[in-house]
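Submitted below is the structure of interest, expressed as structure tokens.
The complex is shown incomplete by one protein chain, all other protein chains being positioned as in the whole.
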Amino acid sequence: MSSSDVRRGARPSVMPKRSSSGWSLLGSEISVLFRRRRTCAMLAAVALIPILLAVAVRLSSEALAPGEGPPFLDRVTQNGLFVGFTAMVVAIPLFLPLTIGVVAGDTIAGEAGLGTLRYLLVAPAGRVRLLLVKYAGAALFCLVATLTLTVSGAIIGAVLFPVGPVTLLSGDTISVSESLARSLLVASYVTVSLLGLSMIGLFISTLTDVPVGAMAATIVVSVVAQILDVIPQLSWLHPWLFSHYWLGFADLLRQPLDLGSFGQNAILQLCYLAIFGALAYSRFVTKDILS
Amino acid sequence: MTSVTPELTPPAQSLAIESRSLTKRFGRQTAVNGIDLTVPRGSVFGFLGPNGSGKTTTIRMLLALSQATSGTITVLGQSMPAGLHEVLPRVGALVEGPAFYPFLSGAANLRRLDTADRHAPGQTRRARVHLALERVGLTHAADKKVQAYSLGMKQRLGIANALLLPRELLILDEPTNGLDPQGTREVRSLVRSLAAEGTTVFVSSHLLAEVEQMCTHAAVMSAGSIVAQGTLAALRAVGEARIRVRTPDTAGALRVLTHLGLEPTRAPLDDPDPNVVVAPLVGDSWLPEAIVTALVAGGVRIRGFAIEDPSLEERFVALTGEGFDVVQ
Partner (left out) sequence: MSRKSLKWLPAVVVPAVVVAAVIAVPLAAGAAVDLPDKTAEQVLLLVNDSTVSTFSGTVAQSTDLGLPSLDLGAGMSGAMPKGTSDSGAGMSSADAVSTAIELLSGSHEFRVYVGGESQSRVQIKDRMAERDVVHNGSDVWLYDSSTNAATHLSIPADLLATAQSKAAELDSKLPADLSTPAQVAERFLENLDPSTTVSVGTDTRVAGRSVYQLVLTPKTTDTLVASVSIAVDSETGLPLQVTVEAQGQNAPALMVGFTAIDFAAPNADLFDFVPPATAAVTEQALPTRPDGADSATDSHPGDHSPAAVDSPVVTGTGWSSIVEVPATAVPAELGDNPMLEQLTETVAGGRALTTSLLTVFLAADGRVFAGAVPLAQLQAAAE
């Protein structure tokens, strides 16, 4: 009896309160994610998109007619601040989902593939906590990727082209500082847009121990959603596709500022978060870790 | 305080691991078939069995990595997987070989896995990682990326991970895999010193000699079932001792021993000495001195007489129907 009492008394000292270091796994996840060479390479590629666009426009001798090429491209020569917007339009359909697919698809399946998943769970990380931390990492990557693109676009635009007040889609003109604020708003819009896909990727990642498979599946899902979005016969489905509002950030370039699609997009992404979060939870907490 | 919680009942207190009818099926295939493990606290428990006998599957269930199809598990007095958040911080584990992030250094890997345990204090993390690496002799390679590690180094790193915090129970799945003889010896002495500190060590192995040298208790798995379990001494006792008579008069010896009711045979063909007769000593029917007296009386010239204790190897071969890889 006395020995058991001693053990019970001793336990709190062995196990400090849960909250004391509950965040360190998140910190570790973020540092592992962003110190990985693959992540850095993807962010570098994201930063390269506006640079390539700007350099190509700078070097080309013929002026673009309005409406030619990707949206805003013809305005780039007049105002470097449009580089970021054009790059965003170019990157949203494929390149950003591709990087998100790699990061989100790797979350659980990558750990399973390395075998570290079993050590994290035995530590014990807690399955729900691990899922949350992994999702937080993927969501942070979405933000960092879009910010990288925005910042790189602003810098290269300022270097190669004149910078001045920006003409919005409505024909009104806003100051440079306000346009930078809108750029950040666009970046946050795109980040929010990618949150649903990230959760889908997380769910797919819990299904397999092969990270490449989860990455490919996530990217395929994003491509399929965008294909479905242009099939007119499926117009009833369109408002429910997670990719439907991806290019809706144009609404942030209207005057007065239209936050309607930001809200709709956020609600839609929340629906995806809830559904695929629940699926990922159920799948992961019942999963036999055999890797 | 009339109600008695299971935690306070004697068996749960004295057992580090206990499973009842633990079964795991994958589809139609039964990997673990109703095993009852009983691992006493403070023991060094050898979990022996050929590859594919269900050892790792059992360990995965003990650590709540996979869910039992049926049966119950109690680890350190708490039911699993319900109590995993309470139990696992007190358990260090090496499961199915080491696994690490190849792009991180050994020390960074340990820090990463340490953050996963929210009971692990962050302020002592670096010191604890350093200590664990020192304990397995990896201090020199702490800052090397794991992709540059040899299999043996990874194995040591895996053991270091299990030692990041003081543990009540260590579950080591094939801890000496990939280690050179020197490393194997180090692991053995490490296990012994941990056991001396009071840690229960549960070691799985397909190597009989390893278990014989390290363990106080053992269980033998074969095709998903436990075929024998207990202290090493008790396991040996179950086997039959036998007498071994070295004599030029083998025919006479056979005759006398048969007369005594024993079942003597000539030495096995591979025995280097042809002039040997062996006979299992069944129960306490004959005292050895009485047998010698009878042989001498029967005119058998005895050059040597020995009572051989049962070999674990023979015992396990008999139980599992297959041989083990025996290291010398």
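For reference, chains read A and B in written order, and residue numbers begin at 1 within each chain.
Heads up, the rule we're going with is that contacts are C-beta pairs under 8 Å (C-beta built on N, C-alpha and C of every residue); 3 or more make two chains touch, one makes a residue touch a chain.
On a predicted model such as this, the values are computed, not experimentally measured, just so you know.
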item	value
Which displayed chains the unshown chain touches	A
Identified contact with the non-displayed chain, of B:Thr23, B:Gln67, B:Thr216 or B:Asn275	B:Gln67
Candidate in contact with the missing chain, chosen from A:Leu26, A:Ala45 or A:Val285	A:Val285
Sites on chain A contacted by the missing partner chain, in the whole complex	66-67, 71-72, 74-75, 78-79, 89, 167-173, 232, 240, 247, 250-251, 254-256, 258, 260, 271, 274-275, 277-279, 281-283, 285-286
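Assume only the chains that are shown with their structure count from here on.
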item	value
Averaged-CA centre spacing for the pair chain B and chain A, given as whole angstrom	49
Interfacial residue positions of chain B with respect to chain A in the complex	7-8, 13, 60, 63-67, 84-86, 88-91, 93, 95-104, 111-122, 161, 166
Sites on chain A touched by chain B in the complex	3-4, 14-16, 18-22, 24-25, 27-28, 32, 36-37, 114-116, 118-126, 129-130, 286, 288-290
